[in-house]
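Left out: one protein chain. Kept in place: all the others.
Each chain gets a letter, A, B, C, D, E and F, in the order it is written, and its residues are counted from 1.
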Amino acid sequence: MSANQNIGLLTNRSKVVSVKKMTFMERIYFPAIIKGFGITFSHLFKKKVTIQYPEVKRPIAEIYRGKHVLKRDDEGRERCTACGLCALACPAEAITMVAAERKPDEMHLYREEKYASVYEINNLRCIFCGLCEEACPKEAIFLTNTIVPSNYERSDFIYGKDVLVEPVDHRVDVSKRQTPEVLNFKKDKNQSHNI
Amino acid sequence: MPQYTQVAPPEGYSAPGFFATTLDQVVGLARKNSIWPLPFATSCCGIEFMATMGANYDLGRFGSERLSFSPRQADLLMVMGTIAKKMGPILHQIYEQMAEPRWVIAVGACASSGGIFDTYSVLQGIDKVVPVDVYVPGCPPRPEQIIDGFMKIQELVGNEPLRRRYSPEYRSLLEKYGIK
Amino acid sequence: MSDTIQNMQIIPLEYYIFFCSALFAIGVVGVLVKRNALVIFMSIELMLNSANLLLAAFSAYRNDPAGQIFVFFIMVVAAAEVAIGLALLVMIYRSTHTIDINVLNKLKW
Amino acid sequence: MMFSKYLFFILSFIAIYAALKVLISKSPMHSVLYLTLAFFAIAGHYILLNAQFLAVVHIIVYAGAIMVLFIYTVMLLNLNIQGEFPKTKLVNIASIIAGGLLMLTLIAVFKSYDMEVLTNPNYNQIGLVKTLGKVLFKDYFLPFELSSVLFLAAMVGAVMLGKKDIY
Amino acid sequence: MDGNYIIYKFVLASVILLISLVVAMYATLLERKIAGFFQDRLGPNRAGIYGIFQPLADGLKLFFKEEFMPGSADKFLYILGPSLTMMIALLTSAVIPWGDSLIFNGVEYSLQVADINVGVLYVFAILSIGVYGIMIGGWASNNKYALIGAVRAASQMISYELAMSMAIIAIVMMSGTLSLSEIVNQQHGFNWNIWYQPLGFVLFIVCAFAECNRAPFDLPECETELIGGYHTEYSSMKLGFYLFAEYINMFISSAMIATLYFGGYNFPFMDDLGLSHNALTIIGFFVFFLKISFFGFVFMWVRWTLPRFRYDQLMRLGWKNLLPLALVNVIITGFFIMLKHHS
Amino acid sequence: MDNNSMIDSLRGKYTTELFSIDESSDILTITVNKSCIKELVRWLKDEIGFGFLTDLCGIHIPGQTLELGVVYHLHNLPENKRIRIKTFTTKDNPKMSSITEIFSSANWMERETFDFYGIKFVGHPNLIRILNVEYLDYFPMRKEYPLEDATRSDKDDRFFGR
Partner (left out) sequence: MEQHFEREHILVQPEDKNQHFSTLNLGPTHPATHGIFQNVLKMNGETIIDAEQTIGYIHRAFEKIAERRPFYQITTLTDRLNYCSSPINNIGWHLTVEKLLGIKTSKRIDYMRIIVMELARITDHLICNSVIGVDSGALTGFIYLFQEREKVYEIYEEICGARLTTNLGRIGGFERDFTPNVIRKIKDFIDNLHKTLHEFENLLMRNRIFMDRTINVGGISADRALNYGFTGPNLRAAGVDYDVRVMNPYSSYNDFDFTIPIGTNGDTYDRFCVRQEELWQSIKLVKNALDNLPEGNFHEDVPEFYLPPKEEVYSKMEALIWHFKIVMGEVDVPVGEVYHAVEGGNGELGFYLVSDGGRTPFRLHFRRPGFIYYQAYPEMIRGSVLSDAILTMSSMNVIAGELDA
């Protein structure tokens, strides 16, 4: 104890901030109370900030990490090559996939020789940290700024490829999530990645 | 002022000066607009729940700003955050203390399934202890998602027949969780 | 209202006497029978009240306000007594953890 | 009209029933509440006697203050656990007989007195505030002031007694 | 006592009861709406336009909720508690003069259910027994939080009753009567008691807050400390009674404030309008309700602005500040009355 | 007091108990025999001015003879110096003297260490599990125990080589 007692001030930057002595006006309650009344009353006529959620939606940042999407390339082939990096990077172990060899007649479906025949994300486990997106070397998985709806059963949250893969005719725009360099790079059609 | 949908009157027989509907629907309508939640907030999701109660999202619009911390008075148990194995029995007890009809909503990954905490000390989803009606994903979920889950509950509440709580199916469901 | 007053005369004073005596007797029995100091206190209150009522009745029948004034004084005494008595009771309870008067006979010596 | 007579009997019945219940009840809380009920019945009697002021004051003082104090004590000491302390049957019977005898004696004493003198047919409004106030502050001024001193003393005493000295 | 008289009183009593109930019901909605507006949010708006069916929904829900009885509770008292609270809350409305009299066919119908000559004392009597419901309920629940809530309620209400009665005594001294209707009639026009008793008014309103268990004196049920205080163990309609009684109390307290200090149904320049007695009565009735609504709003305003007291501070305020002030107020009033008599 | 004089005075006071002094790490780190830990901490606090127990935690290093260790971080606030003290004990009879008398803050930290590693702090007023359930029959932070909950039902282990 002895060492602590004379500790004094450690720096010269400190400032005592709490004033505990009350002035007479503070002692008689009313000035502060009336001030408080004024503040709350002024809010009575203020514009309400409430967003009526289901009807009005608050703008969500474009890079918000919400529901996942499995991208297709320009020709509509699935980009995922089932390398498993996303599953490995997932701290929640929410991603499950089964890799399969592409058959010759599936050239138009899958981009690479390997593809994920099963790709499931357990959205109840998922913590939407975005590490899978970061880990993906094939520009295949992205998070979007749509929210995952709630549901009644646990099994409803295991999103398979039917939900995750973007529809061919309804492409999900993820360009806002990508760096300008990547977008610039994607214009270069000489690269094998971009064909 | 943005347009918002109001609750439609219950379907029923209506004529001038005369309006008939089944009791179930009226009670369901009343119940769903007066859900008093019991916020069982343990961690991060609890903060997002505060945001939901706050001015920007205002759960009070649904008639739910009266939080009842006493389980007797609550209609909806909102479990938000990690439930450790040490907490499990307490959650179970709270559920037992609630008066019928009661609903449970598991908010967030931890409450729903354990989330990233797949560890020896964390309960892998509160549905191991109490029956859950609606799960809300996210870690933590956005207030929008919580409201979304809340509206799912409202849907459930509105359509629930009065008899359900006395039905043998419901009893057996409770028995599965060891509730008398 | 005034007709009620007239009708009141139907009740003879004896009725009040019987009634008050009964109440008083119940109070006395309570003091004798009970061992819970709190209930004994209440019985005393009951006795005081029966006296009060009788005083009020006499005053009304004799048309003399003094009786009712006495009731006020009795109330004052009763209130004071209760205040002190309950404080004592709480004290006793604190030190002995009981309000059973039979346990409290330590005071004898 | 027999109306007030019935009222008298009903009130008397309630009062005596409640008073008996005070003794019979096991839990002190019930005793207190029954006593409160008895006091309400007595207040009814006061109104019957046209002593409205007295009735209201009775309710304020007894029901509003004294009985609340009792309940407060019961709650404070959490007495319900203690329940009843049994006494021997003999003592009980003896006390009841004693009480009954006392009642009989009282009635007998009053009976011997000639009641007719007391019954004054010219009934007027002595129970009103004005009459009482005048009497209280003219004839009984000194006792009134003294009683306030008594009250003060009681208050101080109660506070002194109730003071905790744990710390 | 003719039949007409009884019917009229009965109808009046029922109407006033009904009004009290409806007002209290909508006070709950208003409270939530106003709380919302104070806090930059909207408050309930899903149940009907602006949420007008919210109280109905709450009521119906509570009604159909499971009746719950704690295993170790005292059954009878457990039920008695909320019922008593509700009943006592409604009792006061009988003596409040809701308006002047209406004259039909030469018969005068007063808008006061019972003009008791000790009206003010009657209000006190009711107030003083108002604590029973809470105490009984809190005690019967056999829950520590409920018990603490009940103990707090009891001591708080008893303490503030004193200062409150002292504040009213000043009014009674001024007006020389205990009858509420006479007190109101003496404040004809703009001759309101508030001009003579500003201190008394402040004392009274503070005590009224305490008596209603409203913030900043909501210690018996404060949510963050005692969860629900005395009603922690209550569910369904019994809880509804408790919550409802609070709003009825608020309504009645506002009415008492308006009656005692703000001239009840009197309003300025009422004699200059040249209206008939009946018209004045009806306008007065609405004016009275306007005043009540204002004070109801003040009740809510305070609740959503101020932090609450601590138990011992509340006691200190009641006994050490308000009571002496009330005594001073009585003495000053007496002094002025004496001056007036001598001059 | 700089590191060198600190080391000198340490060497002067403790000869046999002091196992090693490591200056290469971010903080001056000393490893001592567990027998002197309480005395050392008291000395550091009272004489040298390390009046603040920043942290106390356990560590399990399998393969050593003394497997279980406790790491103390002390802070000399006026001089703004930190020191790390390590001490080790065997796994079979993990006992350590408690420093709760010196630092009240050590109370829960020692309980936590006990909870995680099973190190018994002799002289601790209330050495029971703090974070885990009381009926847990092992010390979960020891390396040999698994992390995962066996009851998890929604996991497919095929892809997680953990």
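The definition used in the following text is that contacts are C-beta pairs under 8 Å (C-beta built on N, C-alpha and C of every residue); 3 or more make two chains touch, one makes a residue touch a chain.
None of the values given here were measured: they were computed from a predicted structure.
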Touch assignment to the omitted chain, from E:39, E:179 or E:193, lands on E:39
From E:31, E:218 or E:233, the answer for touching the chain not displayed is E:218
Checked against the full complex, the residue among E:148, E:248 or E:292 that touches the missing chain is E:148
Missing-chain contact, candidates A:100, A:129 or A:158, resolves to A:129
Subunit E residues touching the chain left out here are 35, 38-41, 144-145, 148, 215-216, 218-219, 222-225, 227, 304-313
The missing chain sits against subunit B at residues 40-44, 46-48, 50-51, 54-56, 67, 69, 81-84, 86-87, 90, 94, 116-117, 119-122, 139-140, 142
Listed in rising order, the subunit F residues that touch the chain left out are 25-27, 29, 51-55, 57, 59-60, 71, 73, 77, 80, 82, 84, 103-105, 107-109, 112, 116, 118, 120, 125-133, 137-138, 140-141, 143, 147, 162
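Everything below uses one rule, namely that only the chains that are shown with their structure count from here on.
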Ranking C-D and A-B by C-beta pairs in contact puts on top C-D
In terms of mean CA position, the chain most removed from subunit E is F
The distance between the C-alpha centres of subunit B and subunit F, rounded to whole Å, is 44
Residue ranges of subunit E touching at least 2 other chains are 36, 39-42
Listed in rising order, subunit A residues that touch 2 or more other chains are 48-50, 52, 93, 122, 124-125, 154
Per the touch rule, the subunit B residues reaching subunit E in their complex are 4, 6-7, 26-27, 29-31, 33-34, 54-55, 58, 60-63, 65-70, 72-73, 75, 99-101, 162, 165
Touching subunit A in the complex, subunit E uses residues 34, 36-42, 301-302, 304-306
Touching subunit D in the complex, subunit C uses residues 3-19, 21-30, 32-36, 38-39, 41-43, 45-46, 49, 52-53, 56-66, 68-69, 71-73, 75-84, 86-91, 93-94, 98-100, 102
